[in-house]
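Yeah, one chain of the complex is gone here, protein chain that is, but the others are all in their spots.
Chain naming follows the written order as A, B and C, and within any one chain the residues start at number 1.
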Amino acid sequence: MSEFFPDIKKIEFEGKDSRNPLAFKYYDAKRMVAGKTMEDHMRFAVAYWHTFKSTGSDPFGAGVFDRPWNKGATPMAIAEDTMAANFEFITKLGVPYYCFHDRDMAPEGETFAESISNLETLVAKAKVYQKETGVKLLWATANLFSHPRYVHGAASNPDPHVVACCAMQVRRALDAVKELGGENYVFWGGREGYETLLNTEMKREREQIAAFFHMCVDYAKKIGFTGQFLIEPKPHEPTKHQYDFDAATVLGFLREFDLYDDFKVNVEANHATLAGHTFEHDLMVCATAGKLGNIDANMGDPTLGWDTDQFPTDINPITRAMLVVLEYGGMGTGGLNFDAKVRRGSLDTIDLFYAHIGGMDTFARGLLAAQSIIDEGQITEFRQNRYVGWDKDFGKSMLEGKQTLESMEAKALELGEPKAESGRQEMLENILISAI
Amino acid sequence: MSEFFPDIKKIEFEGKDSRNPLAFKYYDAKRMVAGKTMEDHMRFAVAYWHTFKSTGSDPFGAGVFDRPWNKGATPMAIAEDTMAANFEFITKLGVPYYCFHDRDMAPEGETFAESISNLETLVAKAKVYQKETGVKLLWATANLFSHPRYVHGAASNPDPHVVACCAMQVRRALDAVKELGGENYVFWGGREGYETLLNTEMKREREQIAAFFHMCVDYAKKIGFTGQFLIEPKPHEPTKHQYDFDAATVLGFLREFDLYDDFKVNVEANHATLAGHTFEHDLMVCATAGKLGNIDANMGDPTLGWDTDQFPTDINPITRAMLVVLEYGGMGTGGLNFDAKVRRGSLDTIDLFYAHIGGMDTFARGLLAAQSIIDEGQITEFRQNRYVGWDKDFGKSMLEGKQTLESMEAKALELGEPKAESGRQEMLENILISAI
Amino acid sequence: MSEFFPDIKKIEFEGKDSRNPLAFKYYDAKRMVAGKTMEDHMRFAVAYWHTFKSTGSDPFGAGVFDRPWNKGATPMAIAEDTMAANFEFITKLGVPYYCFHDRDMAPEGETFAESISNLETLVAKAKVYQKETGVKLLWATANLFSHPRYVHGAASNPDPHVVACCAMQVRRALDAVKELGGENYVFWGGREGYETLLNTEMKREREQIAAFFHMCVDYAKKIGFTGQFLIEPKPHEPTKHQYDFDAATVLGFLREFDLYDDFKVNVEANHATLAGHTFEHDLMVCATAGKLGNIDANMGDPTLGWDTDQFPTDINPITRAMLVVLEYGGMGTGGLNFDAKVRRGSLDTIDLFYAHIGGMDTFARGLLAAQSIIDEGQITEFRQNRYVGWDKDFGKSMLEGKQTLESMEAKALELGEPKAESGRQEMLENILISAI
Partner (left out) sequence: MSEFFPDIKKIEFEGKDSRNPLAFKYYDAKRMVAGKTMEDHMRFAVAYWHTFKSTGSDPFGAGVFDRPWNKGATPMAIAEDTMAANFEFITKLGVPYYCFHDRDMAPEGETFAESISNLETLVAKAKVYQKETGVKLLWATANLFSHPRYVHGAASNPDPHVVACCAMQVRRALDAVKELGGENYVFWGGREGYETLLNTEMKREREQIAAFFHMCVDYAKKIGFTGQFLIEPKPHEPTKHQYDFDAATVLGFLREFDLYDDFKVNVEANHATLAGHTFEHDLMVCATAGKLGNIDANMGDPTLGWDTDQFPTDINPITRAMLVVLEYGGMGTGGLNFDAKVRRGSLDTIDLFYAHIGGMDTFARGLLAAQSIIDEGQITEFRQNRYVGWDKDFGKSMLEGKQTLESMEAKALELGEPKAESGRQEMLENILISAI
């Protein structure tokens, strides 16, 4: 087996005073935090697409990354090299998981049959690599957005013929995930939305998607796939408006179409911020509903209006995110997948290591900070104390449905004007940053 | 009765070639459009708060409007003059409806009892005016955001004592709406959201709101109020993040808490755009769910990040909005309320007339354009034709739940690669603008 | 010569009641408006890149446009077909101008010499076409952003070797423009900005650009190119932050580096809005400075945070734009170049016609509306009257530098509190929309 990162040794934890750019300063996989190893808290995954298939092209410029695994004579040869690079990279980085789209792993063939066969061939190889390396599959998905046939949508396409193609791809991707022991299956509806309502029947399209999801749920049961289905919200891009705008919209959709029990949500930081929320907001929406299924870890750029998918290095929002994750019991079968790419100017393969190390260290630091905040208890205690009135008396009985507007009015008249207490936002923020 | 607009006569329709700034160019109340008068299509309403109680203050400057109805010696005298101005203005403008918050109409008293009494006094007067003028109440609401007691929220307040105050206000506001024959009751949760999750229990707060809404529904039944309850989404402002972010979020909330049958949505143009949607998007979300209850008509400024509440003069989005309204059967018991204010530099009372005339003409023009588009049929026909595959064969049966991933895959393998048709967005947009 | 649009005849003006989607409703080339033909007011140009070289790819999907002129056996054969399509399209559309980048017209060669030769070959052909068809070159430019060598910038590159390549490309592009009688030369600094200040010397990079521009000015003089140099501002994209953020920034740069007399500005609507301005704002900044050199006509999408480059159909801002253009004497040697592309779903070549027709009609309608507003005079008169105080007395003398803070204070003390007049924004907006 050829080595694609010959100059890189396994990345080790060296502690925060290390000046070695190829060492972890905070991520110490086996360190125990609140009864669990860091590795088990985080369940980091590497994304096949950004890390191995990105060329560095952008809407104004051609690809710039000269990757040694992209030099094979045929698409399948390239695919095999890419897979070797994937497992070598992950092993050297020391991450337990990876994630992929069907078309990242296996090239589109000349015919549908060839595409299916390509995927099967590569999945068989991946299974061997997984066994050899111990690297596991966090989740996979079908790419239903890159091919020209999806120009007007995937499951929401006006043409059922296209939806038949989606069915074929998802079926085979589900087979692949099952074969590889993947723990989740993700849907991201990159083309499920619209460019203009002048040519779009929103009602029909949402019903099509729902019917499609029901077929997927049925198929998973049939083949005995017991992993978790996840939907990944995004407000816009590539389409003008996507149906899965944000976490709240997705949860409402699942309720509307009787899919609520079968899906959880994959929250991507940069998608949440593009939707006008903070990262921790969308996490909280899911966590309070018991629906936090996975995190696509990255960070956006608030001065730019598109999905920049940068590796996360901004410690403040990550700490807030990990507070939500820890307080609501983690991410279940999900983990932290780096849906992040090196900047176009970061031309070398070594930059892939720097980027992942920075992202992992930032999350590790956020985990430690969040746990120390929880251990200290000041923020939690302050927050919970504000609501004590709802655990007793007329507050409690109102929540139990035993009060009326009249009985509450009587209470107001009896008690007179309320007196507000300070919300102490600045003090709480100071506690938060002191923990970092 | 003193006259507050002595120089203004009733605003008349003079047609589009008129150069009289105090005449309608498009709004012709009794003109029939698709079997209904313009007046009945639009059901325009004037907003008490912006039109009569705005001072023109902004976060950086004091009030600038010198209104003759604000010169009374006492708050109640001012309230009476304001009411007189309201009905004179509406009558001269020729609009059938108005809308108000409890505290627009009646001043907060020294005690809760006095506040209740003030409202009752003014409601009685309004009832007389309504009878005299024929002006009707489209909807009313309780102001649960201006008073300092709501600094940490209204129904979502950590302190149930504050929620008791909300109950008192909403009870009395519901009594007022019933007394005045109002056709709807609106909730806008200006303080129902959070500034920081560090001191906020999102789960509790949403449950509080739901329990509160159930009390409201029960009370309405008890007093025999048969009007429609409406929720008005807004993403941010005044709070950092409001729970009723957009239409989809509101519909999801209603489903979650068993309130779906009791509420519809009041879509405000500028709130939709602040949430990252177009106006017509949020209308469509509601219309396809049968939940479009009312429109708060205004327009925002895409270069500014807050609710500018401008009078709508941008004909393109208004035409798109009226297309949704017409295609989905109108707004039921709702109408078009101008939740819009004159710019701070528009100092004179006559500017209130210019502003409303412009807004009404723009919507009237949009109505005419939308109806002509429907009558011509090109856009509708093109749009519907795209989906014909779903009304037959495997498309139809998939929607009926009779297909599987395998059977759909078989269809794909049989049919081969699909061929996409042009979506014709530019041609459709040209048709749209030609109708204006 | 093969025909690429065999089903399309010359697009004719049929008036606003026409329902022919392949006819102009407002654009009537020879119609006189204020003493000049519409054609001479607008000086429309077709953009080679979007119209002929766009594939419909986006960051999430492959190309979808199957263009008959892209089927040649070699890059040069494709380039020749593309050129034929360009002149056929423009002739049928009835537009007087086109614009191109060097690499749109002529493919990058294996060597620098071959690239130069390719361009010379195609320029010679274009010259023949221009003569045959009467179509003229509005402007051209060098593409200094697509090739991987520009990954870290063009003239702002940290490596002077790359800047030498820029010099070569611009030299040859200037030769081409001169050869083709082009009336302007445009610089758009798509890679002239930065991704992170951590690796960027902003001061150096801006100085490099200035030195580069001085070389260009010198070369133009040397070869006798008398066309106008233009800079096209854009705030972000593809780089995180571009140096030519907006019109004001560009004018400041030109003053700082002694380039003010040699350049004007090419204002693109969608770039202005991405910078937080309205289109008419950036036009006004340039027009009041005598620096409005050209318009890149398109429209953006305020719900999306990137350059959507849509064909303009939004009549309100276009009318405002044409008001600025007319009031400040037009665009000199510039014109209206459609830097706009059909949506990805508009798959057919006929969509290119629909799109241009809509854009041209919208600008024509805006021209007519703007001229009628000027002819009527209400808006201009109102606006100018507000400032009469500055044409006399202490207002005038203050502008002449003859007053002091003390003398002005004395005036204030003498006159007492000023009384503000209404700014009448709503009335003026109503007049504006009535003209449309």
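The definition used in the following text is that a contact is a pair of C-beta atoms (placed from the backbone, for glycine too) under 8 Å apart; a residue touches a chain by one contact, two chains touch by 3 or more.
Being a predicted model, the structure only gives us computed values, none of them experimental.
Looking beyond the chains shown, say which of A:152, A:343 or A:411 touches the absent one.
Considering all chains, including the one not shown, the answer is A:343.
Of C:251, C:265 or C:326, which residue touches the hidden chain?
C:251
Using the document's definition of touch, tell me which of A:8, A:62, A:223 or A:420 contacts the absent chain.
Of all options in A:8, A:62, A:223 or A:420, contact with the hidden chain holds for A:420.
I need the residue numbers on chain C that touch the omitted chain, in ascending order.
112-113, 148-149, 151-152, 158-168, 170-171, 174, 195-204, 206-208, 211-212, 214-216, 218-219, 235-236, 241, 245-246, 248-249, 251-253, 255-256, 274-278, 280-281, 284-285, 288, 320, 324, 379, 382-384, 386-387, 389-390, 393-395, 398-399, 401, 403-406, 408-409, 411-413, 415-418, 420, 423-425, 428-429, 432
Could you pull out which residues of chain B are in touch with the chain that's been left out?
So the residues of chain B touching the unseen chain are 56, 58-64, 145-148, 150-152, 190-191, 195-196, 236-238, 240-241, 274, 301, 303-306, 343-345, 347.
Identify the residues of chain A touching the omitted chain, counting contacts across the whole complex.
16, 19, 21, 25, 64, 273, 276-278, 302-303, 311, 313-316, 342-343, 345-348, 350-351, 354-355, 357-358, 361-362, 376, 420-427, 429-434, 436
Just so it is clear, only the chains that are shown with their structure count from here on.
Report the inter-chain centroid distance for chain B and chain C in whole angstrom, where each centroid is the mean of the CA atoms.
Taking the average C-alpha coordinate of chain B and of chain C, the gap between them is 39 Å.
Between chain A and chain B, what is the gap in Å from one C-alpha centre to the other?
36
Could you list the positions in chain C whose residues touch two or more of the other chains?
64, 303, 343, 345, 347
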